[in-house]
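Yeah, one chain of the complex is gone here, protein chain that is, but the others are all in their spots.
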Amino acid sequence: MIDKNQETQRLVSANRILAREKVVDAFGHVSIRSPQNSGQYIMSRSRSPALVEFSDLMEFTMDGEAIDLQGRTTYGERMIHGGIYEARPEINAVVHNHCLAVLPFSLTGTPLKPAIHVAAVIGEEIPVWDIRDHFGETDMLVRTMEQARQMTTAMGSSSCLLMRGHGAVIAGRNLKEAVMIAVYLQVNAAVQTEAMKMGEPVYLSAGEIKLLTETQFSALAMDRAWEHFCTRAGVETN
Amino acid sequence: MIDKNQETQRLVSANRILAREKVVDAFGHVSIRSPQNSGQYIMSRSRSPALVEFSDLMEFTMDGEAIDLQGRTTYGERMIHGGIYEARPEINAVVHNHCLAVLPFSLTGTPLKPAIHVAAVIGEEIPVWDIRDHFGETDMLVRTMEQARQMTTAMGSSSCLLMRGHGAVIAGRNLKEAVMIAVYLQVNAAVQTEAMKMGEPVYLSAGEIKLLTETQFSALAMDRAWEHFCTRAGVETN
Amino acid sequence: MIDKNQETQRLVSANRILAREKVVDAFGHVSIRSPQNSGQYIMSRSRSPALVEFSDLMEFTMDGEAIDLQGRTTYGERMIHGGIYEARPEINAVVHNHCLAVLPFSLTGTPLKPAIHVAAVIGEEIPVWDIRDHFGETDMLVRTMEQARQMTTAMGSSSCLLMRGHGAVIAGRNLKEAVMIAVYLQVNAAVQTEAMKMGEPVYLSAGEIKLLTETQFSALAMDRAWEHFCTRAGVETN
Partner (left out) sequence: MIDKNQETQRLVSANRILAREKVVDAFGHVSIRSPQNSGQYIMSRSRSPALVEFSDLMEFTMDGEAIDLQGRTTYGERMIHGGIYEARPEINAVVHNHCLAVLPFSLTGTPLKPAIHVAAVIGEEIPVWDIRDHFGETDMLVRTMEQARQMTTAMGSSSCLLMRGHGAVIAGRNLKEAVMIAVYLQVNAAVQTEAMKMGEPVYLSAGEIKLLTETQFSALAMDRAWEHFCTRAGVETN
């Protein structure tokens, strides 16, 4: 049974927030590294994030084996999460989604780059990964640890990765940061899309990205945003 | 009187879902092949899908004759449904709509093609049919079985057909599949529209479409999406 | 006092519908020719259409004089309505709005033309009128009968007129038709805008427009749409 603490309760909130902000639809998922056991992660059973409740949470080994399956259906792409937690000890929360504003970038090779200050947290470089380049024709889902590891390698130390024709992966040091990145990834994508039609946008400089990321991840900004997101999603601020 | 069973109750849900997901507005309709009689189909009386209740359902012969009219008004384009059921025994659910994201493709001949993995179910090729090519200047509605049969021929074995300046027809092996296709047809259209402004999008390959369609039509994906859609539409998951 | 009958109650509904469908925002207005006196028209006092109640309705002479002012504030542009009723006896309802999808056409001279079948009712030709061409630099509001008459002349027998940098005027034989035209004017504008970015859209032919207008204005289509609009706007279907 999953321990009911601030981290796991926030994971339920994060599901609802990502749904409310249209970062996920029927598909997509979010996980945290287990606070009790850094070699495991926690995510919902296979369910639309908009509907996830505490009792839906399950624990998994890095390889995606359920600790206590209880006959439940699990997300087919949970390996994405294990692959990242395994390789990147600093990462404690992962989001996978298919949000609309981001997808055109994954299809055309147009670099998605931080242009607006609240989106500096998406990071200077966002690689695009195409499963077909490495595994040929598949159903495009990351189903095996081998695929997840290949994807994680392509992601490097980035906060975000785009998957061609599929969506995005977002990795955060903690859950609130992962949610913040996921939300503003799509905001930046929408603004950049329109700006590129007008001319060549000025992007944030490397120095601005560094300084802005500190600002955006400060308690001042994070607390304000988390209260805002929780209220909009109809969950208690936790 | 229409038998109240899972299939017919789902047909009411499908009406509400398609309205909630903006696949239909005041116009558009959805039907199923009758579970009791494969030579008949069931759809609502003429009413906005957002408002359809169980008591609105009616049964029709393949030729569009109401089994028990009771003085009710019927959809003027119900022939679309009969034409497809008559010619394609594998099809058990049909949606007709005018959704905004799809219409520009019907007007310009720009091929609408699956680019995002959840939309593989729309199929590799989506023909565009222009009633004017075959029947001259009309009010563009498919009003006769002759028109419906011509349209069905143009559709071939595709899941989707675009009608110039009018909308789309979606055919599914069952109702949930037809709803899934109709929802992701417009999502793919919106993403492809923006992607084409950035450059030449990479589309799904034939092999990917085949494998992805199996995945997307699996119980895992269908159940998750159906619960999501039903909850958003405010109907019981059935 | 305004007589409470189906026509006047529908006028309240029309205000709410146009607000719900984003045809109007804080500004814009809708009127009907008085059912009791064809030389007068009825519209709300100056108030956002979203908030209009029966008690807000007022009656005006063709010249825009309130029959019974009671100290209320009136719409500054009510002359638009009088100008049209005065010149066009077949018109019994008028909408004036600033809807976003339509405005770019008013700014660029790009012809807004019916491309989708539900929008045939907007008519084959939609003139663009620039108050500056006739009255020099003004606050762009149609404030005098002289301006209204000039505008009505430019409109001719069209159902719609665009005003440069300002909005649209819609004239209908009855209120339901005016609402239908106003709603689908913006839908057509949005679809045409995207289609033009893909290529040269196929527009409806003159013959199609004629036949489709009859279909769209039939009781079958009008009743379905009116029930749909009323329910969405939270008013009784009347």
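Order of writing sets the chain letters: A, B and C. Residues in each chain are counted from 1.
Going forward, contacts are C-beta pairs under 8 Å (C-beta built on N, C-alpha and C of every residue); 3 or more make two chains touch, one makes a residue touch a chain.
If you're wondering where the values come from, they're calculated on a predicted model, not measured in any experiment.
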Displayed chains contacting the withheld chain: A, C
Selected from C:S48, C:T61, C:S158 or C:T231 as touching the chain missing from the view: C:S48
On chain C, residues whose C-beta touches the chain left out of the figure: 25-27, 46-48, 50-51, 73, 76, 98, 100, 103-105, 107-110, 130, 132, 137-141, 164-166, 193, 196-197
Chain A residues touching the omitted chain (full complex): 115-118, 187, 190-191, 194-195, 197-205, 207-208, 211-212, 214-215, 220-221, 223-225, 227-229, 231-232
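What we mean here is this: only the chains that are shown with their structure count from here on.
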Chain contact topology (line, ring, star, complete or other): line
Homomeric contact chain B-chain C: same or different residue positions, threshold half: different
Most widely separated chain from chain C, with each centre as the mean of CA atoms: A
Computed distance of Cα centres, chain C from chain B, in Å: 33
Touching two or more other chains - residues of chain C: none
